[in-house]
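In this view, the complex is presented without one of its protein chains, the others remaining in place.
Our next item is chain A:
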Amino acid sequence: MASKPGPVESSIRKKLTALLEPTTITIINDSWKHRHHTAMQEQDGGNGETHFSVQIVSNAFNGKTTMQRHRIIYSALSEELSQGLHALSLKTKTEAEIAAEQK
């Protein structure tokens, strides 16, 4: 069911990987869920790359609050956000946090 990643998804992956050197990074395209929302209708349903869920595990997040982590990601993707990328659902963890969760 996974189709080839579009340009926005590829850009997200490339930039965040370079910036955060994550242990794991998962990107899911949620755009289809939001096609019919008012704001998307104005853009004719969007280009199919408007909403993503991104899960990153990276030690670059150590010592940073959730808000700071999100800000890092937003600022890395500011170009995409000013164009078609509409929203990001973010889960940001460090390796230690993941390990603790899994206990």
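FYI, a residue touches a chain if its C-beta (ideal position, glycine included) is under 8 Å from a C-beta of that chain, and two chains touch if they have at least 3 such contacts; residues count from 1.
As a convention for this text, contacts and distances are computed from a predicted model.
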Report the protein name recorded by UniProt for the chain absent from the figure; options are "Translation initiation factor eIF2B subunit delta", "Glutaredoxin", "IBH1-like N-terminal domain-containing protein" or "Coatomer subunit zeta".
"Glutaredoxin"
Contact footprint on chain A, counting only the chain that is left out
33-34, 37-39, 66-67, 70-71, 74, 78, 81-82, 86-91
